[in-house]
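A single protein chain has been removed from this complex, and every other one stays in its place.
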Amino acid sequence: MAPILEVRSAVKRFGGVAAVNRVSLALEKGRIYGLIGPNGSGKTTLFNCITGVDHVDEGLILLNGRRVDRLKPHQIFHLGVGRTFQVIRVFPELTALENLLVVTTAGYAEARRRAEELLARVKLERLAGEFAGNLSYGQQKLVEFIRVLMTDPDLILLDEPAAGVNRTLLNDLLDAVRALRDQGKTVLLVEHDMKVVMGLCETVFVLDHGEKLAEGAPGVIQADERVIEAYFGR
Amino acid sequence: MKRALPVALGLLAVALALYPLEATGYGLRVGLQLFMWITLAQSWNLISGLTGYVSFGHVVFFGTGAYTASLLVNAGMPWPLACLSGGGAGALLALIIGWPCLRLKGPYFAIAMLGLNEVMRVIVSYAEGLTGGGNGLSLPTLDASRSIYYAMGLVAAAVTAVTYAIVTSRFGLRLMTIREDEVAAEAMGIDTLRYKIYAFMLSAIGPGIVGGLSARDQGYIEPISVFPLIMTITMIVMALFGGKGTIWGPVLGAVVLFIFQEAVWARFVYLHQLLFGAIIVAVVLLMPRGILGVLQQKYNLLRTI
Partner (left out) sequence: MSVLITPAMVGQVVISGLLAGSIYALVALGLGLIFGVMRVLNVAHGPLMMLGAYTTFWLFQRFGLNPYLSVLVSMPLLFLIGVVLQRFLVRRVVDAPELSSLLLTFGLSIALVNLAQLAFTSDLRSVEYLTGSFVAGPFAFSKPRLAACAFAVTITAGSFLFLRGTRLGKAIRAVSQSREVAQVCGIDVQRIHLLTFGLGSALAAAGGSLVAVMVAIQPEMGQIYTFKSFLVIVLGGAGNYPGALLGGLLLGLVEQLSSLFLTAQVNEAVAYVLLVLVLLIRPTGLLKGRV
């Protein structure tokens, strides 16, 4: 079966530095992948290139076999890709409900129904009319997460979903991610919290200084000497 | 309480409609101009207040509308139609300018708009054969102040109604996301360029029409009278002061500052402009959302205000 996402020898430079250097990876449908690496290893840059916020200088990015590396972010979104951001980017002066309504082109009634359903799923119904900027960190994080789900994307990219989140909320999020996988969605997440990665991801990619260092099951990666070296130094 | 507002508005509309029956020529002109300023401030709000893209050259649509309408009237077209065409010309110009310039982030768009006014003035002066250049353009004399008063009033009401419709719709929400976080908006599937262009074109129609109406009313236009920088400054102050991004803010700002303008302007031109500059600085620093914006926050009012 063709991979849902393929990155072939992607290179992205900023000034003289290659933030992403010949990275290749392939994601199969219906699995949860992790992308880890020390700070500055190029993870968010890679995310940005996949979602069109940035463009690769060399290499290809293919979504369901179709080249997307030159498309604009909104075009890639409509091909079924959703993402969250490292620093939460909800729209602060829109209410939680409006944050959800704004992303879908479905009819108003249907969009509203779906938005309310998603809000209920994360137990935020009573905050639907609250300005997103007034919500707590955890609540904003949830809104950003369900916002991604509004249009039912097939590929979901999560940038540090566990950052700053308390235990209970985190477990809810992880359960939600597993549920998505069970529905046949593909999830790629960038994460620093090793426990989360090891417990959730089926395959893990390791980046270091913009290059792919290793790829494999969590247990294997954990024991890989090169990975340990990259994180903790020689 | 909810009932009171439409009733009050209705009464106000009736009062404004009956006003010309009693008013003098001067009084009519004042009313007419007030409607014009409401239209201008409200239109500026559509692009700058909602999307956050500051348009420094918005008066260019006023001037374009003025010239388009004047040329059409001189060619025999009845003035109402000519003025509507002025609005169309404004929208077309907005499309031509917006297509390349809205691609970029805010500061670059501001730069492009800053120079636009000067360029239009130069082009109009240069195309003498068509526009009469520096000598200006005259229209056949017509005493239609009362009709123009009503026309301006209709345009002001229409622009406000359009603003209401936009702000309460998903289209308006999408415009606001551009202001809030353009990168996130793009990532969430919003084609920001397309929306910016729509907003920009919509914001150019009002000024285009009132430019035409103003030209018809004055009977004579020349480049400097229809592309004045002070007009851009004034519409910005009005929208800012009253509350950009709100529906009634620009109306409030227009009314308050118009009264102020009538009192101070004629006598102290430079002081007047200086004060406007100071008001802009003060509003940006102290109440960036304008009066209505502050009230909205304090009393947690609906966005539909």
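Labels for the chains are A and B, by order of writing; each one numbers its residues from 1.
Definition applied: a residue touches a chain if its C-beta (ideal position, glycine included) is under 8 Å from a C-beta of that chain, and two chains touch if they have at least 3 such contacts.
Values in this document were obtained by computation on a predicted structure and should not be read as measured data.
Shown chains touched by the missing chain in the whole complex: B.
Residue-wise, the contact with the chain that is not shown comes from B:233, picked out of B:16, B:77, B:183 or B:233.
Among B:36, B:66, B:93 or B:112, only B:112 touches the chain that is left out of the view. Along subunit B, the points of touch with the absent chain fall at residues 48, 52-54, 56, 100-101, 103-108, 110-112, 114-116, 118-119, 122-123, 125-126, 179, 233, 236, 240, 270-271, 273-274, 276-281, 284-285, 288.
As a convention for this text, only the chains that are shown with their structure count from here on.
Per-chain Cα centroids separate subunit A from subunit B by 42 Å. Across the complex, subunit A is touched by residues 170, 173-174, 176-177, 180-181, 183-192 of subunit B.
Contacts from subunit A toward subunit B in the complex involve residues 51-53, 72-74, 77-78, 83, 85, 89-94, 98, 101-103, 105, 108, 147, 151.
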